[in-house]
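Working notes, beginning with the structure itself.
Moving on to chain A:
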Amino acid sequence: APKELRVLTWEGYADEPWVKAFEAKTGAKVKITYTGSVDEIFAKMTASKGEDFDVIAIETSSYKRLTQEKLIQPVDLSKIPNAKNLLPAFGNVSAIVFDGKPYAVPFAWGSIPLIYDKAVFAEPPASWNVLWDEQYKGRIIAMDDANNAIVTTALLLGYKDPFNLTDAQFASIKAKLLDQKRFVSTYYAGFDDGVSIFAQGGVDLMMSMGEPQAPMLRKKGLDVGLTIPKEGAIGWIDCWAISAGARDPALAHAWIDAMLEEDVGTYISEKTGYGNTTNAAANEAIGLTYADKLVFLQAPEDFARRIDLWNEIKATPVE
Partner candidate 1 sequence: MTAAERMTITLLWLIGALVFAALYGPAFMVVLLSFFDISREGIDWSSFGLQWYARLGDNPQMLAALGNTLLVGASAVALATALALGLAYYMKTGVRRGRALIELVIFLPFVLPAIITGISLLIAFRGLGLERGLLTVTVGHVVLVLAIIYRMVTIRLESLENSQIEASLDLGANNWQTFRHVVLPQLRSALVTSGLLAFTLSFDETLVTFFLVGGDATLPIRLWAMMRVGFTPEVNALVSIVLAVTITLAVLGAMSLKETMARK
Partner candidate 2 sequence: MTSLSSNGADAGMSFRNLIHLAGVGKSYGAVNVLKPIDLTIGDGEFLTILGPSGSGKTTILRMLGGFTPPSTGRILLDGVDITDMPIFERPFNTVFQDYALFPHMSVAKNVGYGLKMRRRPRAEIDAKVADVLAMVELADKAARYPAELSGGQRQRVALARAIVCEPRVVLLDEPLGALDAELRRSMQDFLKALQRRIRTTFVFITHDQEEAISMSDRIVVMDHGKVEQVGTPKDIYYRPHSEFVAKFFGENNILPARLTGAGASLAAHSPLGSHALSGPAPADAISIAIRPESFCVGMAGKSADDQRSMTGLLESLTFLGATTQLVVRLGEGSPHTVKVRLPTPDLGSGIGIGEPVPLRWSDADVSILTA
């Protein structure tokens, strides 16, 4: 039987050009399962003890949990010659290193920026505070993601370590988010979800889940701008990791190696609007020049607590 590689990833991270090339090169068959949320990856990986997949792509804040639960295994960089292509900023991401061993390889990145309708804002809004502005009540949408909401609010409130919050900080963030709920029309779930709600009309501002939303909106005929407010914004990095239950670790390494080909990175940036980790020029071409203003995600102190808080926000009725 031909070798088989089982991939759990996001739409757009395993597109035909490089999947075909990989299959041709290794003679393996690639079976892709697309996921809709980090939650799904967690639930499915936990329930199957990692047996169902060989490689997965997930962002940095998750790795502490994944290694703790022994759902992934360390990567052997010596089997990934293309690791040399990694841009310096992504050569040493601390959130994916445990006991000195790397558990993943960065692949795509982006931010959680603010997107606004240029017809309403002549100038880009300077602060996240605009999401608390009575003027835009009911014309704001935000993403439904506990960690992103809490970290961004922590940045707004000026907390030093948004990944290790004190009880008092938790309380303030909760109050702040509850206060915001009045202004928010809806919490959207995915890239397209946000875009299509925005495009339907009646929306001026969106807490975005990533750069690709801006070109998507423009394609729908909206003149929108994207900005990183002065308080800074979250930066996320999706990395490839090898599942604990990988059947053919060598093949898994080969996949990751293939993902670090420069043309894959180029494609990622050009076609989808994400930052890539191998071609700086392609990043600049789409305006991803503000990596220094971003706070890259790390594992938070207590996910469960953050999710409880977020559930509470969502469950609390507003007038």
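Going forward, contacts are C-beta pairs under 8 Å (C-beta built on N, C-alpha and C of every residue); 3 or more make two chains touch, one makes a residue touch a chain; residues count from 1.
The candidate set was assembled so that all candidates are chains of the complex that A comes from, given by their letters.
Model, not experiment: these values are computed from the prediction.
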Quiz item: Which single candidate from 1 or 2 touches chain A in this complex?
Solution: 1
Practice problem: Provide the residue numbers of chain A that touch candidate 1 in the complex, in ascending order. | Solution: 4, 6, 10-12, 31-37, 40, 43-44, 47-49, 51-52, 189-193, 195-196, 199-201, 212, 216, 220-222
